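One protein chain omitted, others in place.
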Amino acid sequence: MLTLLVICFVAAFLAPLLHRLCPKYTGVLLLSAPLAMFVWLVKQIPEIMHGHPVEQTCIWVEKIGLELAFRLDGLSLLFALLISGIGMLILLYTQGYFKGHPQQGRFLMYITAFMASMLGVVFADNLLLIFIFWELTSFTSYLLIGFNHESEDARKAALQAMLVTVLGGLFLLGGLILMADAAGTWRLSELIQRGSELVAHKNYLPILILVCIGAFTKSAQFPFHFWLPNAMQAPTPASAYLHSSTMVKAGVYLLARLSPALGGTEEWMLILTTIGATTFLVGAVMALGQHVLKRLLAYTTVSALGAMIMLLGIGTDYTIKAMAVFVLAHAFYKATLFMVAGGITHETGGETSIDKLGGLRKAMPISFICALLAGLSMGGFIPFFGFVAKELWLHALDHYVLLVIATVIGGAAYVLVGLSVGLKPFVGKMPDGLRAHEIPPAMRFGPIILGAGCLALSFFLKPIGHGLIEPAASAIAGKELHVHLHLWAGFNKAFMISTGTVVLGIGLFFARNTLLGMAQKLRPITKVGPDAVYDFLLKSVLNFAGWQTRNLQNGSLRHYIRISVITTTFLVIAAFIRAGGFETFEKISPLSIRISAIGILMIFATFGTVKSESRLSSILSMGVVGFSMALLFTFFGAPDLAMTQVVIETLTVILMALAFYHLPATNHISPKKTRAIDIGVAVGFGVMITVLVLAALAVQTPTPVSDYYLEHSYKEAHGRNVVNVILVDFRALDTLGEITVLTIAALGGAALLKLRPSTRRRDVLVALPQESGGDTASTKKENPS
Amino acid sequence: MTSIILRTATLYMFPPLILFSVYLLLRGHHYPGGGFVGGLMGGAAFALYSLAFNVAAARKLLRFDPRDIAAVGLAISLLSGLPALFSGEVFLTGTWWKIPLGNGNYFDLGTPFIFDIGVYLVVLGVLLTLVFSLGEEE
Partner (left out) sequence: MEVLLAVVIGTLYGGGLYLMMRRNLVQLIIGLGLLSHGANLLIFIAAGLRQGGAPIIAEGKKVFLTLPADPLPQALILTSIVISFAVTAFALVLFLRTYQEVGTNDLDEMKETDT
């Protein structure tokens, strides 16, 4: 399983290369990856049927639950078969759709990578793993929607889909973490066993809500549905694959997967059923007002996803079975319709509106038949597979009158859309100026196979029910279910309602122009919908980012220092207050006169450095500070430090003199107000440090490390100077690191000075600046003394 | 630098300064001193020389490129950590050998001392690389 998955990912990255080598057969070559997967999956069916899931695990970091755990059960199998099966057809379709397109390799790479990620989602048996693949599908979807990156609309739609799904992904991550915490395991299959613990846990409701938000954003549930129709900016192969049959079902898959663990409660039912039914209706009704082929299909996809969630939410054995059947039926007809729609647009020179299409049956007979099959299946006409699904669905909803009414309205809309896409463009009179050809052979495979499937599945109900639906439904329900599918169940209530729906739908189809007119009048309402909220939020975030960048990161280095220091000061003060302020001093050393004198000298010298007008006197004052430091070191028993400090002071002065010679002496004075602010900031920081030092001194920490060094310096390291022994023996590795840093600094400095364009290297006489040369020389003489 | 006083003084001060820097390095293990301060002192001597005369003269006096000195020093420090590996100890663990001086006394030669020599050379090299580069700036 892992190997096949890796092969899919590798195939994705090989796509551009393959395209360069043999552009004509890239799709066909890539096909081998999903084909291998598909064949393997089919071979697993008998095992799965008998309730033996396939498992494979590679432990990575055991402690924090990181592992590559994969598991194939009935539910995964159903989805994986759809993903790899439709994936193959899409690759072929792409081959024809993008014939001669220079970027075909890139597109194939994205779509194959997406396929692999999606397979990862349904295989993953670890919560973190599922999240990683989940995000990968969002990411590849972003790349696919934005494939035509020169179009602004495509970029905007891609960003929108990405933001909505990734934001949802974050919620999902939160939910997954809480869930793993509550159940005590990251393993999905174990977690499902502990459903009762989860439901009783105090975090159950937050978990449920977070997971639901994640799933709803991905599966375009109301009110997050708006990104899906916009995502139709993607090239049609991507729409057909991602946005109808696979990625958007990830949310449905996740909820179905978790339903044994989280489901069965009132909250679960309330949230899923309400949102699902709302989405179902909103999508269906909004589809009525559309005339662009792909958008029409997109809204019904939204609606269909809502139906799946709704059925899942009710959670009886019947609804679960109905949902599993519907997933299969929907994938077949929707992918076919998308592919045909793309083919129509492709072959008529970019026509997208169904109102401007007609009479294509002669020019595109194959497309016509496929579209008609799929359209009828969508409408739920007998004996198509869609009918079987619809029948089961109505049967399952038996007691829920409101939901049945909703289903009738939605179902009628499905009939309308199915006929609009499957029939309308092909019959009637061909509008003037419309030219069309049949789609190229490579694009035919998908519509033919899937379109035929819409009908053919109805004749293999027994093996499908037994081999696919039963294991999937059992996995969702978390218990053994038995599925017997019937094409004809007699003249029962469900059949009556179903027939009524179809009749209503046909009626609507003929009244379509009236409906469109009504939709036109209602258009302004959509302006206040979630799409507008999204736009407003995005704009606000950008404005806020712009505002804070202007104010906090305006490019002035001094301002950065100011901001950092103010923040630090406040944070430290806050932490200090929270910690409860000072501890009392246990003992305070007496004030010695010489050290007090040095301290006061240092304070004065610091002020001198800051106040001085000329840079020479600044350097001198700083020298005073440095030498005072050396004196302090001497008094407190640190001769090594004192010596080093003295030499360093000398060298610093030499270096500064050398460098300042090349820098102008001009001084730039800030305005008075700025200086006042800076003084405030500096004083505040200084006071904060003072308080902090005092607080730190009040805490007496034991010094076991130092004592160890003092004890063993001579005995083990044969050195009397403990400081030196620490540097070259006890902590030699630190020192080694330090001298490495020194070397790098020197080489960097030398490189900065020496390596520059078009400059000759020349040794020059070093001359100190004229105006201050004498002074500096005398400083230098003084220093070593 | 035009000051004749400085030049003369430097000529006299230079040898003792270098001697002092080596002395600091050698006594560092037992008394105040060591590779850091020794290297700084030696660097200061050459920096003084380059100020009094010029960088080219100081470079000539040094004979080696300061960058090479730093590199060699780093290599010495690194190598001084290796003997410990042969006796199964952790990298950079001090290893000592007693070297007889002939009159019954022994001189303790240890890898920490060799390490310190490396530090000395690195500090000297680094310092002079920077000073010379800045001094050669037009």
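A and B are the chain letters, set down in written order, and residue numbers restart from 1 in every chain.
Methods note: contacts are C-beta pairs under 8 Å (C-beta built on N, C-alpha and C of every residue); 3 or more make two chains touch, one makes a residue touch a chain.
As the structure is a computational prediction, the values presented were derived from the model and not from experiment.
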Query - For chain B, the residues touching the chain missing from this view - result: 30-32, 36, 40, 123, 126, 130, 133-134, 137
Report task. Just the residue numbers, please: which parts of chain A touch the chain that's not shown? Result -> 554-558, 561-562, 565, 585, 588-592, 595-596, 599-600, 602-603, 606-607, 609-610, 615, 618-619, 622, 625-626, 629, 632-633, 635-641, 644-645, 648, 651-652, 655-656, 659-660, 662-664, 666-670, 678-679, 681-683, 685-691, 693-694, 696-697, 700, 703, 705-706, 709-711, 713-715, 720-723, 726-727, 731, 734-735, 738, 741-742, 745-746, 748-749, 752-753, 756
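Operating definition for what follows: only the chains that are shown with their structure count from here on.
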Requested in this report: Would you mind writing out the residues of chain B in touch with chain A in their complex?
Outcome: 1, 3, 6, 9, 24, 28-37, 40-41, 43-44, 47-48, 50-51, 54-56, 59, 66-67, 70-71, 73-74, 77-78, 81, 91-92, 94, 96, 108, 110, 112-113, 115-116, 118-119, 122-123, 125-127, 129-131, 133-138
**Report entry** Footprint of chain B on chain A - complex, ascending
**Finding:** 639-640, 643-644, 647-648, 650-651, 654-655, 658-659, 662, 716-721, 723-725, 727-729, 732-733, 735-736, 739-740, 742-743, 745-747, 749-750, 753-754, 761-768, 777, 780-781, 784
